[in-house]
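Everything on this sheet refers to the single structure shown next.
The complex appears here minus one protein chain, its other protein chains still in place.
Up next is chain A:
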Amino acid sequence: MSASALTISGVDKFYGPIDRGVHAVQNLTMEIGKGEIVALLGSSGCGKTSTLRMIAGFEEVSRGTISVAGRQVHRLAPVKRNVAMAFEGYSLYPPLTVRENMAFALKAARLPKSEVDAKVASIAKLLEIDDILERYPSSISGGQQQRASLGRALIREADLHLLDEPMGQLEPQLRAVLRGRIKHFIKERGLTAILVTHDQTEANALADRIAVMEGGVLQQFDTSDRIKQRPANLFTGTFVGEPPMNVFEAYVGTTAGKINLRLPDGLSLDYNKDAFSAPVRDELLNRERVVIGVRPYAVRRSKDGVPATVSANQWLGDQTHIAADFAGGSLVLVEHDRTRLELGAPINVSIDPKNLHVFDQVSGKAISHGMELA
């Protein structure tokens, strides 16, 4: 990673009085390198948009510092921060055409007209809005407005590009095409972008790293693969990944040289002691209660497994999602063949300890992922 494009350290955001108001962002620290694309991923109200707006300068930072390209900016007016932003609500200027909207910041920066025209033309082509450049925002669709708004942000040469839900209004086919093009555009120019989204497909497709936020707290900041393979806690484990991770509370016990993970309804997952690596086994045996998690695609049907009852069976065209009543809850399996199972059919499932995620029952923190400690 090269020089830091953005450094957020110890940032708090309170709506209302400090320490007494709503604590929207809590002690956030993260560093983003130049040329990186980072997604802030979380459900609504998790603090991701507040974070973005603090970086842009539209929300005051209650505590902590924000630096862009090595300059402390958290006390500067937005105009002095040299960041570009695409707004979730598009926020195009109604009296200006799409072209004027996009050219706007470049004109303000006194770029020659020929250069402005060339840039607008190339970005408009990229976003497939070159046919509506002379139209006014009120006469185009939401998706077109969103692309114009995105274009207005991408056209600028700023230290940081902030994109707030930049593709929420687009139809799925177009979204998939544009994701690729936008990523290519950003990478080609070496821009640094922060993307706020609640759509993990979008985060996966666009971002180099994903910052998962919940309740104003940064839960995990890592690559998409590592977040899936090594979720830092129960929240990221269940939030990232589609369909979500199956989780069950379990009591840890030992009988006759086996480790038993006892689930509700009298079920038990039994493993040989040497099925686990030594450090993981020690951690497990040190605890009485844990939460275990397993990704749907890691659950296998096998004759000597634990019994479950099929409650739903759905073929998605490339994979089958099977839901089963299991241990007082529901277990989801993904199989790549077209499986036909009657509703209510008994099945037996087994879980390879290599695919087992173990979390602390109280704090939700990850204890181990497969054979490795967290």
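Some observations on this one:
Keep in mind that, in the parts below, a contact is a pair of C-beta atoms (placed from the backbone, for glycine too) under 8 Å apart; a residue touches a chain by one contact, two chains touch by 3 or more; residues count from 1.
One rule holds in what follows: contacts and distances are computed from a predicted model.
This complex has a chain not shown, and the name its UniProt record holds, of "Pyruvate dehydrogenase E1 component subunit alpha", "Fe-S cluster assembly protein SufD", "Na(+)-translocating NADH-quinone reductase subunit B" or "Putative sugar ABC transporter, permease protein", is "Putative sugar ABC transporter, permease protein".
Within the set A:G70, A:G89, A:P243 or A:P346, the residue that contacts the chain not displayed is A:G89. For the chain left out of this panel, the touching residue among A:A3, A:A77 or A:V362 is A:A77. Within the full complex, the residue among A:K48, A:K119 or A:R156 touching the omitted chain is A:R156.
Of the residues in chain A, those that touch the hidden partner chain are 56-58, 77-79, 81, 83-85, 87-89, 91-95, 104-105, 108-109, 138, 149, 152, 156.
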